[in-house]
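What you see is the complex with one protein chain gone and the rest in place.
Moving on, here comes chain A:
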Amino acid sequence: MTLYGGYLFYTCLILALIPAILLGVMQKPLRLYTLGISIVFICLVLAGDIKQLLCFSGFFLAELAIVKGYLLLRIKYGRNEKLYYITVFLSILPLILNKCSPIFNLNVFGIIGISYLTFRTVQMVIEIYDGIITEVPAFEYAGFILFFPALSCGPIDRSRRFHEDWVKVYKREEYLELVGTGLFKILLGLIYKLILAVQFYKWMGFFDGNQWYCGIGYAYLYGFYLFFDFAGYSMMAVGTSYILGIQTPDNFRRPFIAKDMRDFWDRWHISLSYWFRDFIFSRFIMKCVKKKWFDTRLQRASAGFIVNMFIMGMWHGLTISYLLYGLYHGVLLALTEIYQKKSQFYKKNKDQKAYRFMSWFVTLQLVMFGFLIFSGKFVEILNLGGN
């Protein structure tokens, strides 16, 4: 079985959500039930592969031990930087091995959702270091990490936000409203994923040549396909969460109307870009300010954007296309920052209708070109050009 794919999954999902709705309507807590069905779904997904199931369990227990262990060290030794860096490294080590395994032709740690599970765990380590997480109940940690609706592809929830919903028991009207919103999101997600994404995917076939002009059509269709597929998946994940009483944050907000590149990242894969903003960009900038690594704010900002997005590219995978994709967006964000801070033309015209339209249009082209890089097609076209 795969999550959000095939009749078996949707049948199981309906069967699993009916008791949840009954519990919710009776104003009973959903926690125990949610953790129970999460474990059942994970077992169903991994049922065919005992090795995977063992790997997954081992990974989960190791990460739990890291978080619990670090919490004890943090209480004992305070804000110790060395201990913190070692713990962060240990918690992302499985992900690093996983991302590097294609290079060495090994297939280790091919755990379902490993990237997203790592995001959720390392975020807790960082917040323990900062002193805003002071306890980690194992039961709640399991509920958070194993929460099946967002297990394999996000959205990336935060443990402190999750906690608020986890301990909450909703009033009947409040819960019914959540169920209504949840069902709507699941249905819209189905339309996105099973109708629109499938259609755009079919059309991509028309542009399968390696000539440069095929790239243009391919970029647009691939971009729309990617959006409807991923946003559809995310919406179903969020909708399912709602029915389980967890208000997982939305992951997309009409990305194709973005007015500049920064606006785009506020709308595209939001839970990821906010995660990067809070845990990489902000921390990098703070480090730069304290260590006085750069002379001007613009240099600092540009370096911040490029480092941030390059790591984001690396996280997608260590292939030329993904690294290039990350670098491309980092440079674009840096250029946007420089342009908006320096250009008198921008300051004078930014609120004009015609300017806003042009800005939207240019942004859309840049975004679509980014998708062409992401799809791997761009590198393919370049290679052929070189021969």
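Convention: a contact is a pair of C-beta atoms (placed from the backbone, for glycine too) under 8 Å apart; a residue touches a chain by one contact, two chains touch by 3 or more; residues count from 1.
The working rule: contacts and distances are computed from a predicted model.
Trainee: Which choice in "Nitrogenase iron-molybdenum cofactor biosynthesis protein NifE", "Sulfite reductase, hemoprotein subunit", "D-alanyl carrier protein" or "Lactate utilization protein" gives the name that UniProt lists for the one chain left out?
Mentor: Missing chain, UniProt protein name: "D-alanyl carrier protein".
Trainee: Give the residue, chosen from A:Arg158, A:Lys185, A:Arg267 or A:His329, that touches the chain omitted from the document.
Mentor: Counting the whole complex, the residue in contact with the absent chain is A:Arg158.
Trainee: Return the single residue from A:Cys100, A:Met286 or A:Leu382 that touches the missing chain.
Mentor: A:Met286
Trainee: In the whole complex, not just what's shown, which of A:Leu71, A:Leu95, A:Ile111 or A:Ile126 touches the removed chain?
Mentor: A:Ile126
Trainee: Out of A:Ala16, A:Met204, A:Ala301 or A:Leu332, which residue would touch the omitted chain in the full complex?
Mentor: In the full complex, the listed residue that touches the missing chain is A:Ala301.
Trainee: If you put the missing chain back, which residues of chain A would it touch?
Mentor: Those residues of chain A that touch the unshown chain are 79, 123, 126-127, 130-132, 158, 277-279, 281-283, 285-287, 289-290, 297, 300-301, 304, 337.
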